[in-house]
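Only a single protein chain was left out; the remaining protein chains are all shown in position.
After this line comes chain A, so read on.
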Amino acid sequence: MAARGSAGKRGAGSGGSRGPDPQEEPPPPLQAVLVADSFNRRFFPISKDRPRALLPLANVAMIDYTLEFLTATGVEETFVFCCWKSAEIKEHLQKSKWCRRTSPNTLRFVTSDLYRSLGDVLRDVDAKSLVRSDFILVSGDVVSNINVSKALEEHRLRRKQDKNVSVMTMIFKESSPGHRARCQEDDIILAMDGATNRVLHYQRTQGLKRFRFPMSLFQSNIEEVQVRHDLLDCRISICSPQVAELFTDNFDYQTLDDFVRGLLVNEEVLGNQIHMHATAEEYGAHVSNLLMYEAVCSDIIRRWVYPMTPEMNFTDDKTQSYTHSRHNIYRGAEVSLGQGSVLEENVLIGQGTVIGSKCTIINSVIGQNCKIGDKVILDRAFLWNDVRIADDVEIRQSIICNEADVKKGVKLNSHCVLTSLVVVGPNITLPEGTVISLHPPDEEEDDDDQFSDDSGVNKEESKAKLKGYNEAEVGAEGRGYLWKAEDENEVEVEEEEEQRQSLWGPALDLGEESETESDLSLGSEQPDSRYVSPQLDDVKVFQNEVLGTLQRGEEENVSCDNLVLEINSLKYAYNIGMKEVMQVLSKVVLEFPLRQLDTETDPQRYCVLLIPLLKNWTPVFKNYIKRASDHLDALYAIEEFFLEHEKLCTSLAKVLMTFYQLEILAEEMILSWFSRQDTSEKGRQLRKNQRLQKFIQWLEEAEEESSEGDQD
């Protein structure tokens, strides 16, 4: 460690600086800007109690890892910018070794509640002119053992040679796709100049299936452009003071991503360049979501971040001394392990923890002073301090925060989170992705002013109902609110899915998607498939436009002729075929009443709302439904709608009846639709609906009668 530190300083010392005579003057001490705030709420509700920078990774706060990294790499002065819960961070750091007089790295705190983004922080750096020369910019959740000095040397050399054209060097770690420390939401793709390491294009993948690179990348005299998908953004960058100035000049830059994008786009205008440095051997990651939390934690225990391993006790905290034994078992002082309990591998147990008998623990981290009962199974469990776990508990891939209490017989499935002081159980099984917190979800808005995120959605959701704890959710003796939207209607169900995703982060999916994607390009040549997708979009846009038109028609009593005219012009504008018009029109009209209904469970009300609409718009339908195929298209669209909304199935007969009575659909067409054989399983089920059968029967009889009448 010491050797590394001094090497770092040497490296830092050998480069040039911006001074008038770099040969003579020693470079100024290396500075760093540490942003101890993420400016997002990915860790809610965990970070409600504790700022993200203080979350324990293998029982040590994240920010300690970051500071250790900075100190080891030769930083002598670090500005710590805090915003959310700044007092806690400050308190933690003042107690730590970084604030002792012997610390080689001087900490300076800058706190303000006004910071909204990284951009604000850097603008403040510029305003207060805190930095004198090149500095390292990291966020407070970076865990790394990268020695930056080589990159720093390269950076300084580049700046000396090219007259400050290069403003920033980003540091990446090489890791192939599918590496578990690469989470999907931070996945990047990068295009660089193979010879000079200059970054040409930087983009988050965001689940895109195709990456587009503007041709301008290839125009210049670059012999070889490397497209790299094997990089992990460590969120460590070496910045020149210009970076802070640029943030001031461009007040719309919020994040580093904005900055990089802006710089690359305006490269020709401003002439600023970004370079990169990729390291293959060292470790670097930043904890951006719980999935990453888990990955980084297990990497620390598996000693990938050497020399920052638990038994090194780099924070120099007496309570953090561990012994290291085979299979990466780390034990703190005064740990007691009951008879028959097995620590299989990769387990860290904090000081003063008591574990009962016949437990099985694997790949887990247990904090200090925890009490664990008998016959407990912990698999990828992350327990913080003072957690109580009763007998016969099973916990898989979950996080349990300080002083939480898990009662007897509880089972936690993957991706569960229990925040501080939560009590669950006894005898309850929490489904996958359960998040329980003492903060009710609707409390969010109160202290929300500093975040502009989209989490206000859950707000209106039954405040009164959540005043008491729901026993079904947290168990008879439980305390805590389920952070989960009630599954009343579809929109919110999606929301819940999103929340779980956002807390844990999407898992990396490999392979599978590439297969499906290759399907796309299989038969058809590439240009074809490219042609298809915009067309789909057009239909969608067209649908929205039709919806808007009809809405206006409804509100302002526009005559049907005018509606037809408008739809026709839309049809030409988006180049939509007759068939699609039929489908879209039917779909839009049928969905129309849904917006007035709270739930879609009530077929009666649905019919009541729909029928007057149909009556109003009969001329519109009649204008489009003329040929036999139009009738069928409309019927298929109706069928599709009811397949999607199964609860409304019972009203199908009535809707068809209305169509028939309004003479929009002809009876023989309805019959031929009904008797169609090649339908899906669901379609057949739909046709078994009693009322529909009755209606069809009635139609058949009516037809017979009328045909008889004709014969007469």
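We take it that contacts are C-beta pairs under 8 Å (C-beta built on N, C-alpha and C of every residue); 3 or more make two chains touch, one makes a residue touch a chain; residues count from 1.
Definition applied: contacts and distances are computed from a predicted model.
Candidate names were "Translation initiation factor eIF2B subunit gamma", "Myotubularin-related protein 9", "AP complex subunit sigma" or "ALA-interacting subunit", and the UniProt protein name of the unshown chain is "Translation initiation factor eIF2B subunit gamma".
Screening A:Pro104, A:Gly178, A:Pro307 or A:Pro612 against the full complex identifies A:Gly178 as the residue touching the chain left out. When the missing chain is restored to the complex, the residue among A:Pro104, A:Pro214 or A:Gly340 that touches it is A:Pro214.
Contact with the chain not shown here comes from a single listed residue; of A:Ile189, A:Val335 or A:Leu482, that residue is A:Ile189. Residue A:Gln226 is the one among A:Gln94, A:Gln226 or A:Gln661 that touches the chain not shown.
By the touch rule set out above, chain A reaches the unshown chain at residues 176-178, 189, 194, 205, 208-215, 217-218, 223-230, 510-511, 513-519, 521-523, 526.
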